[in-house]
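Step one of this worksheet: look at the structure below.
Just one protein chain is left out here, and the rest sit where they should.
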Amino acid sequence: MIYALRELRSKFKSGIKNPLFIFVILLALLPLALQEPYLLYVATLVLIYIVIAVSWNILAESGQFSLGHAAFFGIGAYTSTLLYKYFLVNPLLGMPFSALTSCALALLMGVICLPLREFYLAIATLALSEVLRTIVIMLPEITGGAVGLGIPPLFGGNRVLNYYLMLAIAVIALSTLYAVRRSKLYLALVTLRCDEVVASSIGINPVKYRLYAFLLSALFPGLCGGFFSFYVGFIDPFSVFNIEISIAPQIMSVLGGIYTFWGPIIGALIIEPVKEFLRISMPTGYLVVYGIIMILCIRFLPRGIMEALKAYTGMSEAVPVGGRKCSR
Amino acid sequence: MIKTKTITYIVIAIVIVVLVSALALYYFTPRRPTLGVQEIKIGVILPLSGPYAILGEEEKKGYEMAMEEINGKGGVLGVPLKLIIEDNQGKPEVSVSAAEKLVTIDKVVAIAGEYMSSCTYALLSALRKYSPPPIAVLIGGSTDSIEKDFGSEEWFFHLHPYAYIYQSTIRDWLLTLQPRPKTIFLAYEKTAYGTSQAGYAKEYLSKAGFTIVGEEPFTSGAADQTPLVLKAKASNPDVFLWIGYAGDSIVIVRNAKQVGFKPKLLLDTVGVGFPEFQTSLGKDAEYVCGIEVWSPAVNYKTGPPFPITHTSEWVAKYEKKYGKEPDYWSLLAYTNLYVIADAIERAGTLERGALIKALEKTDLQSPIGRVKWVPGQFVSRPHQAEFAMKMVIFQWQGGKKVVLYPKEVATGTVIYPMP
Amino acid sequence: MDPSIITFFQVMMCGLLVGGLYALFSVGLNVIFGVMKIINFAHGEFLMLGGYLTYFLFMLANIDPLLSIPITMALLFLVGFLIEKSLIKPLAGGPPYSYILLTLGISIALQNIALILWTGNYRSVPVWYSALPLSIGPISVGLSLVVAFTVAVILTAILYVLLKRTTFGKSVRALSQNPELAQAMGINVSKMYTLTFCLGAMVAGVAGSLVAFTMYIFPNVGFEIAIKSFCIVILGGLGSFEGAIVGALLLGLAESFTSVYLPGGSGWAPVVFFAVLLITLVVKPQGLLGAKA
Partner (left out) sequence: MLEVKDVYKRFGGLEALKGVSFCVNKGELIGLIGPNGAGKTTLFNVISGILKPEKGIIKFKGIDIVGLKPYEIARLGIGRTFQLSRPLMDMTLLDNVVVACIYGGRKRVGLKEARSIALEKLRLVGLADKAHLTPKSLTLLERKILEISRALALDPELLLLDEPLSGLSPREIDMHVSLIKRIREDLGVTVIWIEHVMRAIMGAVDRVIVLHQGAKIAEGSPREVAKDSNVIKAYLGEEYAKG
């Protein structure tokens, strides 16, 4: 008993020092610093992108390159919206269903994409998300079609409550994916990425683990989609099945550092606010600046910010799963 | 003794006279109320990047023109207007983001602008959650769900026709044609704009006694619409009516000419109004008809506070300033800002309640028609601009847009059937 | 003749003609895609630049789009060269995904520069043959489309000869199919990258010229066509010249046939094409004519 308590305490102590824990605490305190609903609105969007980027990255870690994450986001968004519209399901209850349909889609996508690699996989996922968008457009009786659907915003649009809800989703997503990265599942995923033939020669079932990666990667974007439609109060197929949503996590991951946990987070934390800042500070032409910033970033930090940081601190070697403290 | 007494009386008298005259002066001088601010901030949300940037730019020109004029005359109640222009990238969530910023950071007096229906809807939905919601006088959004869901809000005023107006205008005009056309083939692009219009087109036109011989959704942005045109040709309609964007109209008209499809009338909903339609097609643009909120040939008499007497003066001014023909979006935007400025002027304050009251009493002879609030089709609150309850029909003749309908503003007569 | 048969052939003609335009662009993309193994998100912007160049040459100097093709080719070759040398080359040997950020950045910057310089207006070159029909028996199609198709076919044929009969072509194929082996054979990879990139840009520029008078141009025109072309290239099989052509014609036909024969019309066209793509990939993961991995 005492031993268990002591272990709990020591776990808590080491947890406090965990960067993720500190990060989450900082995020939880953010509304105190950002009094303005506008800043909170942007912060919530950043959280959504963080979750999508980290989720995309976990699929990339298994060697599967998706250009269709908007499909998960979109199907999640439509699930919660349509549940509300037809069955008056509370959005908070609808969101888990968003995650479910997104996972179902991921299974379908994963199975279709099993024999595909690299560009073939990327384009197939893109195709699937385009197919879904067209289906939503072409079934206006059910989905509201291209016109879209207006829905009452969650919590009456209270930005603080919305922020904390999204933060809760983000915490679940980040801690799940953080835990995954320290588990044996993660080892299997990375092995698949490095060499699939070797992976199967050491007992890893590639089909199973590729599908796991798909599921993990779709779960939280679907949830975010379910949140997003009620956050904006409006949904239409062009804004949720948008290729930009599929591309954004790639930009964020590559900028921050692909195949790292913090890379996509850093990427999202930089990209979205910078874009928003440019948007409000120069009405026309800011996207030119944005594009040029992207080019310069990759020109000078080709391996992303995380690698640059590691090189700077002299930690360029890969860190084993579970951090450095394991071993000897 | 007396002397001092007299002096005392005189002094008192002088003091009283001075006081009374000062008071009288104070009371009888026409006094400009002071607003107590350095500038009046108006938020404007438009698409300035992405596929709809073309129209956002047009709007921006209109707003800037109006602002320069108003501020050139000393602003509103002596305070200059300041436009805070936000790009919404044509995305609903960015529109919301912009709205949040305008309301909470910039603390604008009113929000203007918008173009796409999806963005307009999301924006209004975001505004509604404030208590009280900020004033929105918008020129974007033609989907009727905006009217149904927000039309009865006291803080929302709308300066653009809703989808049904396009089709009711088309119906009314088609009924005036001699000989009256009997059959219509309807094609529409499958996004929000096309599908919402098509529903009304079907309803209104068939109720008015026209036969819809075929209807067909199409993908906007396709390189070639020959199959669509062929389908239409096969059903041999009197009128080929399509609802598409500017690019689609170029392709559709070209393809129609190519396959020799010659209905009595080629009629588009908004895609053929742009000058680029004519420059891109040259003589093939001839006799194509379209519908617009306003067309540069339409000339209204204007009243104060507009510094012009007729719309044509505005057109000349615009052409001088920007070196091109204006689009109705710039005039809408121009009018939009004047409507807000006029209400502030009359309210004499920036206080929300008073401003809404002043807005409700708006009655301007604007260069785009009369701005007086009337109810729309679905809600009884009169917050829809009167001019936006009808539209104009034009035809390309000799490389120029000739206005055919309504009669009051017509500048020519229709050439029908098309030669 | 039975009108339904006439319609059938008419629809087929249209599909093939549009498919021909897609083919030209996709073949160029396929070369870059195959050799450099990067998804070049900026490829469509070459098309856009080519289109605007053609438009302004016509409007300002009254040069017919067909005559301005050599100018477009030369200039786009130069643009491709500059971008490759200054931006893409320095990333060589870096992590594979860094190209995404780079090409997206180029794409976003170019699109928005175009937006500022030339506004978002839809423009089309009004050539004299723009709306003339070409009739073959009861079937009539647009002359401009036929002209564009002819140019596309000629250029594709030249590319075919270039890729199948010359040492350059052999190197391209070697690099697409087995980069390691190609390197071992002593192919100058760096030079090949530059050449193929410029070639791709050039072909995209010509495709832009054709789009400028058959369709219309606007700052985002290239991005949408590029996405379609990625799908075409994958459908046909990475690195397969014939595959890209087959894929492009399939897309053209799918678009025109669905719009005539499916209730709901061309709204469903993307679904049909993408469904064909997905089914193909399930059955043949390497694409229709792709080399086996």
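A few notes on this one:
First chain written, first letter: the chains are A, B and C, and each begins at residue 1.
Everything below uses one rule, namely that a residue touches a chain if its C-beta (ideal position, glycine included) is under 8 Å from a C-beta of that chain, and two chains touch if they have at least 3 such contacts.
Computed from a predicted model, the values in this text were never measured in an experiment.
Taking every chain of the complex into account, the omitted one touches A. Checked against the full complex, the one of A:25, A:107, A:198 or A:311 touching the unshown chain is A:198. Within the complete assembly, A:188 is the residue of A:43, A:151 or A:188 that touches the hidden chain.
Listed here are the subunit A residues that touch the chain not shown: 182-184, 187-188, 190-191, 193-195, 197-206, 259, 317-322, 324, 326-328.
Operating definition for what follows: only the chains that are shown with their structure count from here on.
Interchain contacts join each chain to each other chain, per the touch definition above. Each chain gets a centre from the mean of its Cα atoms; for subunit B and subunit C, those two points are 39 Å apart. Note: centroid distance subunit A to subunit C, computed from Cα atoms, is 32 Å.
Shared interface positions of subunit B, i.e. residues touching 2 or more other chains, are given as 49, 57, 190.
Among all residues of subunit C, those that touch two or more other chains are 112, 264, 267, 270.
On the subunit B side of its complex with subunit A, the touching residues are 48-49, 57, 60, 85-87, 89, 91-94, 96-98, 100-101, 103-105, 117-118, 121-122, 125-126, 128-129, 143, 145, 149, 190-196. By the touch criterion stated above, subunit A contacts subunit C in their complex at residues 60, 65, 67, 112, 115-117, 119-120, 122-124, 126-128, 130-131, 134-135, 137-138, 243, 247, 250-251, 253-255, 258, 284-285, 287-288, 290-295, 297-299, 302-304. On subunit C, the positions that touch subunit B within their shared complex are 3, 7, 10-11, 14, 17-18, 21, 112, 115, 119-126, 130-133, 140-145, 211, 214-216, 218-220, 224, 255-257, 259-260, 264-267, 269-270.
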